[in-house]
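Everything on this sheet refers to the single structure shown next.
Complex shown without one protein chain; remaining protein chains in place.
== subunit A ==
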Amino acid sequence: MNCEALFIGGSAGSLDVLLKVFPGLRADISFPIVIIVHRKRGTDSLLSDLLASRTTLRVKEAEEKEALENGWVYIAPADYHLLVEQTRTLSLDYSEKVNYSRPSIDVSFQTAADVYRDKLICILLSGSNADGVEGLQAVKAQDGRAFVQHPDTAQVPYMPAQGAERVAIDGQLTPEEMAQFINGLNT
């Protein structure tokens, strides 16, 4: 299967995983990576800067109407939902919170599934609510591939455990395996 986009969602306890995974990513990743992490308002550039310092990939905060480019990492800004358009551009939406969250992982995963269909891979990381689970279901409904962080390795296992329980996932990954797994999706 060709991976045309990788979406990673997480909440409490997911930042540590990303910081562990990012240094191991190859520099020539052949698809865009989009990160949706729950966080407080007003913390925008911090997360991008932090992740950028751990990788040679180009990391930026997602902007509205921006085209998704291979080899780039896009971070969902705080307090907006991040959506994917059929034109493979990003858009922002200030609508109601979903699962008490904005950005909501479900919203990004669902719209991405609508666009990338069976060429989409999504990973759900550590977190304390079930945001992202319906998103993974949408990914599977389009024959994309859904993974969760192995709940035993998650600081807060609820989110990936819900994913594993309620979705016909393709596998569970430990943080140590993740970089290699992502590198292996390259084409």
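As a convention for this text, a residue touches a chain if its C-beta (ideal position, glycine included) is under 8 Å from a C-beta of that chain, and two chains touch if they have at least 3 such contacts; residues count from 1.
As a convention for this text, contacts and distances are computed from a predicted model.
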Protein name (UniProt record) of the chain left out of view, among "cytochrome-c oxidase", "ABC transporter permease", "Chemotaxis protein CheR" or "Ferredoxin-NADP reductase": "Chemotaxis protein CheR"
Option touching the unshown chain, where A:77, A:132 or A:163 are the choices: A:77
Out of A:16, A:93 or A:177, which touches the unshown chain? A:93
For the chain that's not shown, point to the residue among A:14, A:137 or A:172 touching it. A:137
Touching the absent chain in the whole complex: find that residue among A:107, A:154, A:169 or A:182. A:107
Those residues of subunit A which, in the complete complex, touch the missing chain: 63-65, 77, 80-81, 83-86, 91-96, 107, 111, 114, 137-138, 141
